[in-house]
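Only a single protein chain was left out; the remaining protein chains are all shown in position.
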Amino acid sequence: MNFLASVIVTSALYAMMASGFVVIYRASRVLNFAYGDVILLAGYLASTMAGFIGGSSVISHMIILFAAFLFGLVIYTLLIKPMAGQPAYSTIILTVALGILMQAFAVLTWRGQMKSVRLDWRAYIVFAGGLRLSSTEIIIIVTASAYFIALFSFYQFSKTGRQMRATAENPLLASQRSVNIYFVTGLAWAISIFSAGLTAILAGANYGVSLFIGHVAIKAFAVALVGGLDSLRGIIPAAFLIALAELTANTYVNPRLANTIPFIIMIIVLMTRPWGFFGTEEEIERV
Amino acid sequence: MKKKNYQKSSYLKTSIISDMAIIAFDTPFRRIWAVVGLLIIAVFPFLVTPFFMHIANLIAIASIGAMALNLLSGNAGLLSLGQAGFLASGAFTTAIMTVNFSMPFWVTIPAAGVVGAILGFIAGLPSLRLKGIYLGLSTLAMHYVITYACSEYQFWSGSNFGIVIKPPSIGPLVLADDRVWHYFLWIFVGIVGIFITNLLRTRPGRAWTAIRNRDIAAEVMGINIGYYKVLAFVVSTAIIGMAGSIYVYYTKVASIEEYSFILTISYLAMIISGGMRSVLGSLMGAFLITSLPYSLIYLFGLFEVSGVLKDYFFSLQSALFGLVIIVFLLVEPLGLAEIWRRVRVYFELWPFRYKPLSIIKR
Partner (left out) sequence: METQKEALLVVNKLEVVYFHVSTAIQGVSFQISEGQVFALIGANGAGKTTTLRTISGFLGSDNAYITDGEVRFMGERLNGLSPYKITSRGIALVPERSKVFETLTTEENLAVSISRAGTQKEMERKTYEYFPKLHERRKHLAGLLSGGERQMLAMGQALLCSPKLLLVDELSLGLAPILVTHLVNTLMQIKQDFGLTILMVEQNAVVALNTADYAAVMENGRIVFDGTPERLLSHQDVREFYLGLHETGEKSYRDVKQYRRSRRWWG
C-alpha cells in the first residue's frame, strides 16, 4: 500500500515536470533543454529565500512561483521570440546554452552544496489500512491534482486556452485571426517555467536540492515523450507507468537499473511508437 | 582601344565547365582569398608560439568533424545528437587496435572510418521512420550506448585515466612535432572539404537538398530517400570516426570522459555559429568554438587573476560558452558564413545593390 503511495507521489512529480516540456513543445515546437537547470536554480533560490525572509515559508514560495512565471515570460521575450523563423534545432541549442549558463551560475553561487526546501508542515499521517504518508507527500499529491485540473480546464474551456491551442497548431493563421500570438506563446512559457518552480519547491522539499536534481528532469522528459510530446492527456498515464516501472525495479532489482528504466522505456517507445500514447503522428513517416 | 563602359559581372558564366566549377574558386574575389589562405597555412608554423600551434591543430581536427556533421545535419537535414559517440567510436577503435594489436596508423584510421560507417548505418536506420527531434533522440540513444561500451573497455583495460596511444610512425619517422602535424592536418582538411563539396554538387548532394526541403516530394520525384538518408549517415559518421581517430593520435590519449553530450553540443554550436550547409561555415565555426576556452585561459594569464577565481574556472568557461552560443544564435543565426557571404556579395556586386532574380547560391 505504501509502495503504491510512493508510486503516486513520484508520478505526480514526474507529471508536473513533464507538463513543462509538453506545454512548451505545443506552443513553440521546441524541446526546452534548460528545464532541468531551471529547476536546479529555482530549488536553490527557494531554499535560500526561505531562510532570507524568515517567518512562514509560504510567502517566500509564492515569491519564487511568481518570479518563475515572470522568468518564463522573460525567456520567451528575449530568447525565443527572436528565434521565430529559425529551424527548431537552433532554438534547442539555444535552450541548451541557456541551461549551461544557468547551471554555471548555480554552481558559482551555491558551490554544489546540498540544500533542502522548507515546507512548514512536518507530520506523518496514518490512514486506514496501514497507509503512512508524510505531510510533504500529501502536499505533493494535492498540489499536482489541483495543478492538472486547472491546466486541463484552462486549455479546454477558456478563451485564452482555445487561442493557445489554435496558435500551437498554426501560428500564422492564428495571428491572422486576431490572436496575439506573442502573448499566448509567452504565456505558455510562463506556465512551463512556473511548473518548474513548483516542482523545484516540492521536489526540493521531498528529496533535497543538489546538482543531481537535473537528472530527475531528464526522466520527466522521457515521461513527456512516452505520453506524446504535444499531448497533455498522455502525461498522466505515462508518468504513472514510468514511476511504477522505476520503483518496481528499485525495490526488486537494484537502484542503478531503476535509474535507467525511464530511458529504456523511452528507447522502446521511440522504436515502436514514437509519438507516444496520445501525440500527433505528424513527425513520423513510413519508408 | 575604346574604353569599356560596362562591367563584366563577376558571376557571369559563359560555359558549362565554368558553371560547374567548384564554388570556392569561381570568382576572382574568392580565388584571391583562396591563395591567401594557402599562403597562411604554409607559413603559419614559423610565425607562432607552440601554444597557438596547438590550438590551430585542434581547430583543424575539429573542422573535420564539423564538416561531416554539417553534411548530415545541415545539408541532409537529419538532426544528429550522437556526434560525441561517433568520435568516441573512432577513438576507441584506434585505441584497441594500437594497444592490443599494434596496428599501424594506415590501418587504424581507415578502420576507424569503417567502424564509424557501420555505427552510422545502424544510427541511420531509424531515420527511415523518424524525423526531426525524434531522430535526434534516437541518435542520442546511440551516443549513450557507444560511450557506455567505450567506458566499459576503458574500465576493464585498467587504464582509469585514459589509454595512452603512441603517435603514428612509418619506420623511424615519428609524427610527433606539432608543426609537422599542422601540414598533415590541413591536407586532410582539404581532402575532406573537397570530397564533401564534390559530393554536395553531384547527385547525392542534390538528393539530400531535396530530402531536407520536403522528403515526400523528393520521393515522388523518384529519389530513393531511404537509401540517401542512410548514405548521409554512413558518409558522415565514417569521416567523424576518422576524425576521432586522428584526434587521439594527436593528443596521444583516449579517455571516455571527453566524449560527453557537451561535446556534441560544441559541434552543433560550431556548425550553427559557422553556418549550416556551408563547408566554409564549418571551418569558421570550428575556429570560434575551439578557441573559446583557450581565449579564456589567455585572458586569465594576461590579467593575473587571483587564485579564488581560478577555482571557478570551469563554471566560468561553461558560462562563457553558453553566452557565446546564445549571442550568436540571436544576432546572426545563419552564422559567420552568412556574414562572409554578405561581405563577398557586396564586393562582387558593387556598385549595384541587388542581384536580379536568379539562383541564390549559399
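A and B are the chain letters, set down in written order, and residue numbers restart from 1 in every chain.
Note that in this section a contact is a pair of C-beta atoms (placed from the backbone, for glycine too) under 8 Å apart; a residue touches a chain by one contact, two chains touch by 3 or more.
This structure is a prediction, so every number in the text was calculated from the model and none was measured.
Visitor: Check each of A:180, A:210 or A:260 against the chain that is not shown and name the one that touches it.
Guide: Of all options in A:180, A:210 or A:260, contact with the hidden chain holds for A:180.
Visitor: With respect to the chain omitted from the figure, which of A:49, A:166 or A:258 is a touching residue?
Guide: Within the whole complex, the residue contacting the unshown chain is A:166.
Visitor: Where does subunit A touch the missing chain, residue by residue?
Guide: Counting only subunit A, the missing chain is touched by 84-85, 159, 162-163, 165-166, 169-170, 172-182, 280.
Everything below uses one rule, namely that only the chains that are shown with their structure count from here on.
Visitor: Report the inter-centroid distance (CA atoms only) between subunit A and subunit B in whole Å.
Guide: 35
Visitor: Which stretch or stretches of subunit A touch subunit B in the complex?
Guide: 31, 79, 82-83, 86, 88-94, 96-101, 103-105, 107-108, 225, 229, 263, 266-267, 270-271, 274, 283-287
Visitor: Name, in rising order, each residue of subunit B that touches subunit A in their complex.
Guide: For subunit B paired with subunit A, touching residues are 73, 79, 126, 128-134, 136-138, 141, 144, 215-216, 225-226, 262, 265, 268-269, 272, 312, 315-316, 318-319, 321-323, 325-326, 329-330, 333.
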